[in-house]
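Submitted below is the structure of interest, expressed as structure tokens.
For this depiction, one protein chain was excluded, whereas all remaining protein chains were kept in their positions.
Up next, chain A:
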Amino acid sequence: MGVQKDRVRFNVGGRVFETTATTLANAGRNSLFGAMFDENWDLQSNAGTTTTEHFIDRNPDCFAVLLDLLRTGELYIPSNVPEKLLYREALFYGLLDHVRAAKWGPFDGNMLLLARSIRGLAPGDGTAIRASPDGGCCVAHGSMVHIYDWMLEEHHPISLDYQRVNDAVWVNLENIVISACERLGRDEGGIGLFSSLTGELRYKFRVSHENQVKSYTGGALSFNSDYKLFSSCKGRSNEYGIGVWDQVTGKQVDFFYEPAGWSLGEADKLQWLHGTNCLLVATLFPRKDNCYISLLDFRDKSMVWLWSDIGAPLTDERRVRDAIAMEETHSVCVVNEYEDLGFMDLRRSVGSVRWSSRSRLMKGKMVDEPCYPKLALHEGQLFSSMNDSISVFSGPDWVLTSRLRNSYGGSICDFSIGGDRLFSLHSEENVFNVWETRPSPVM
């Protein structure tokens, strides 16, 4: 025998390829090949006879790469094939998802390689960078939010009519929520849901107090798996607190007013904790003179945990610059200006910081224009940015295991992890870097 029954012959742009229906089946039903060999189209019956040749009027070089991808599951792009061309061809065949999945591996903070540096158009400081679920990102700059897909192609930017953007979150692949400053005298600002594909505004999230719609400044954002959106809100007249909306309907469902002597309405960071169903709210120096970190339980409108440095001796080493809750270890991690990490136990109702002074060496070596450190957590790895590098801490004792550094672009003002990629936004040049996990070795 030896003759494979399912042999298929293609003529792509003049080059003949032979493969098997089995290989093509890897493309899935929602692809050109899936449809082509569906029984409806009746092409498979004569697939066995090698005499029939299916002609496809496309680029043969790209076809070769994609066919190899279907055969091996790995993507190898020869230098003579521009990536963009390959993406276009993959889109034609309906194989773009396959390409994306094969392009970079599952995220591991200790295996990262700098994949690309992207230069933006606008000069000056960026506000925030946020990774999208599929490996794209958005960069907030002043009143603009630039959107990049996973191919790092820039899409239609979102312009907020010269209001400053404060924060942005990807609700899903198609939608981004952006919070912006209020503008005096106009009913503008607040929070809006935008399409990431077209950049258009879908709807706005309104805040009303005593049945009156009020204008406000939207601050830090977060959302939970229950389709609720949370935002720090600063109203015109003492309406400070955390607003809660239903993402699906856009209706306001709750508002947690800021208690006297505390800060919620101008928070730097919100983080939803899935395990305890609470929201971490952190307001930090220099937005306020003091730092306030608390955990809110919306079910009974209570602050279940809180910490503040009011009254504590304010040396620079004790200034908290960012905070992140780590649910697995029931703790909150904070960082100071010198990238010293501190930990607080969430199981005690009032927190106190246990500093681990690891990097005293940094003192006195500060660059001229420092950016404040930022923290991120991803699958048991803790990331902390400092000047132009990002430190990766792993294991139960948070040992420094890697440091990501790229001399170009200056200090890192923000970074974000998502879609198995890490994005860092640099302050001096308008550039952001994309880090991906190295491909695994052949053997």
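Remarks
Following the convention adopted for this analysis, contacts are C-beta pairs under 8 Å (C-beta built on N, C-alpha and C of every residue); 3 or more make two chains touch, one makes a residue touch a chain; residues count from 1.
The definition used in the following text is that contacts and distances are computed from a predicted model.
Of "Copper transport protein", "Succinate dehydrogenase [ubiquinone] cytochrome b small subunit", "Cullin-3A" or "Interferon alpha/beta receptor 2 isoform X1", only "Cullin-3A" is the UniProt protein name of the chain excluded from the display.
The chain not shown here is touched by just one of A:R9, A:H54 or A:K214, and that residue is A:H54.
Taking the complete complex into account, A:D38 is the one of A:E18, A:D38, A:D226 or A:E429 that touches the chain left out.
Of the options A:V16, A:L197 or A:V399, the residue whose C-beta touches the omitted chain is A:L197.
Chain A meets the missing chain through residues 30-32, 35-36, 38, 40-43, 54-57, 91-92, 94, 174, 195, 197-198.
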